[in-house]
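With one protein chain withheld, the remaining protein chains of the complex are depicted in position.
Chain nomenclature is as follows: A, B and C, assigned in order of appearance, with residue numbering initiated at 1 for each chain independently.
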Amino acid sequence: MTAATTPTTAPVEPALRVRSSGTMATRTLGIATIVTMGWLVAFGLGFSPADRDQRDAVRILYMHVPTAWLAYLAFVVTAVSSAMYLFGKKHSLGFDRVAGASAEIGVVFMALTLVTGMLWGKLTWGVYWQWDARLTTTALLFVSYIGYLAVRGLGGTHDQRAKRSAVIGLLAVIEIPLVHFSVRMWRSLHQEASVLDSDGDVDMDGLMLFSLFVGVVAFTLLYVWLLLHRSRVIAMEDLLDDQGLDRALDQRRAEFL
Amino acid sequence: MSGGIVAMQDAGYIFGSYALTFAVIAAFTWRVIRGGRRLANHIDDNDKYWT
Amino acid sequence: MSRWRIARLVAGKDLRIERRSRVLTNQVLPFAGVTMVMFAFALDASNVLERVAPGLIWLATLFSMLVLVQRSFAIESDDGALDALRVAGVDPVAIYWGKSIALAVQLAALEIVLLIAAVLLYGAEVPLGGIVLLATTLVTATCGLACVGTLYGGLTAGFTGRETLLPLLVLPVVAPVLIGATRAVESALGTDGVALSEGWPWIGLLAVFAVAFGAGGALAFGPLIEEAT
Partner (left out) sequence: MIGGFPVLAGATMSVAVGEIVLLQGPNGAGKTSLLRLCAGLLPIARGTGSVFGFDLATQRDSIRPRVGMLGHRNGLYGDLTVAENVAFWGSTAGATSAEVEAAVTRLGVDGRLRDVMVVKLSAGQKRRTALACLVARRAELWLLDEPHAGLDAAGRDELDTVLRQAVDSGATVLVASHELERAGSLAHRVVEVVAGQVHEVEPPS
């Protein structure tokens, strides 16, 4: 790991080779992430007070809200880098890898958002699930991006994968507002079925707000760290794919020459 | 502090959500890092654009 | 050669193939019919069926649509015709419109049969005043569904054995159609005493959906089939 930053005069020994997707920068970032996560736990479970209505259930929100923020951030990044790939002059595969890595991270954290949200809902509303617009949109979004990842796995060349998934990634931009709007229109016609008549928005005091802020910072750092690593790993996967292909072609040519 | 941890209401749900979140983060991170280490050995350093 | 003429050619070709092979009438319609009967088995309670009839019509439509979309692209990929169209430089937007039109026609036929089935099997009633709303709903919802179905059908067409991906991609996208069309039909039929006027806002949603995916699909279809070799 240190090889990346240690200046070497001798030819690079195998022992000094870069053995991971990490660099000094990502390690610094990783440490910062762990430290802020520690703060988040301390504030979330310790320093911050219980809410007047929700009582201690509000502590789940310090996990729930930042994961949701991260997931939505990830999907925005996917859409933006899909557009950068598709409309960029060079059709750089780097943008495609960022889009793919970001969508993977987004799906993982959206799953966490849904689960922590259900736990919070059980405590606050008395039910795991409510058909409210935010929840339902999130669930459909989750399924859509699982589909996006499946499209990425369809095969073909890297350029084919990039083009195909960029188009799908951008179609989500049409899809999400329509889904959200339709669910909202649907629910507005019905009685709210909640036990507590709260829609989940809390009047937060200073310390609670600060805890949430710590959470958002921690998860943003985590996102950047994961994104850097994951897109580097995808780059290596692609490279190995190409090398495998080249080797197969060389072999084939050698047979006939 | 609003009471000790033991006095916390619905501690199972709350700790459960924290534990689950961190467990999933750890698992995902581990997978990414392991993938990176495994692949890095097969690839020339010059091809690693981040070095 | 105008875009519109090619679209008509493609649509005519698809419908002629359907007339010959009778997949819609001999396979998809019976499938949709048996789905309606199955719903009745699952929801066996007095007057529940009549109340949920509008939703069941659209659910059965969605499931049958998946089969129709697969069929629509199976005829293209069986012998490499979609590739050949692409190689020949036939305008992909025209192909998209043509296949969407053909799919819309088949969906419309399907929906009418399902509506009749709902009347016969579930005791749903169609009041005369609701017919205009009902017809508008059918048209706008069908356009939206056909656009989405053709778009994602084209994506999965190039990959033999990957048709399983289609439902996963299509169903979340058409959720607004299911919501909107069900509500609109509820108010057209007066299910549960829903007023007729409550249906029209949903037509707006369905129209926006159809236009958005009609335009987005026309733009996206070309790039999607372009590399599906």
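By definition in this document, a residue touches a chain if its C-beta (ideal position, glycine included) is under 8 Å from a C-beta of that chain, and two chains touch if they have at least 3 such contacts.
Computed from a prediction, not measured in an experiment: that's the story for all the values here.
Of the candidate positions C:30, C:80 or C:123, contact with the hidden chain is made by C:80.
Only one residue in the set C:90, C:105 or C:196 touches the chain that does not appear here, and it is C:90. By the touch definition given at the top, subunit C reaches the unshown chain through residues 1, 6, 9, 13, 16-17, 20-21, 75, 78-81, 83-85, 87-90, 229.
Quick note on the criterion: only the chains that are shown with their structure count from here on.
Centre-to-centre spacing of subunit A and subunit B amounts to 13 Å, using the average Cα coordinate of each chain. Between the CA-based centres of subunit A and subunit C the separation comes to 33 Å, rounded to the whole angstrom. Separation between the centroids of subunit B and subunit C, computed from CA atoms only, is 43 Å.
Within subunit C, contacts with two or more other chains are made by no residue at all. Residues of subunit A that touch subunit C in their complex: 86, 140-141, 143-144, 146-147, 150-151, 154-157, 159-160, 163-164, 167-168, 170-171, 174-175, 178-179, 181-183, 185-186, 189.
Against subunit B, in their complex, subunit A makes its touches with residues 4, 12, 17-23, 37, 41, 44-47, 49-50, 55-57, 59-60, 63-64, 67, 105, 108, 111-112, 115-116, 119-120, 122-123, 222, 226, 228-230, 232-233, 235-237, 239-240. Interface of subunit B with subunit A (complex): residues 1-3, 5, 8-11, 13-18, 20-22, 24-25, 28-29, 32-33, 35-37, 39-43, 45, 47-51.
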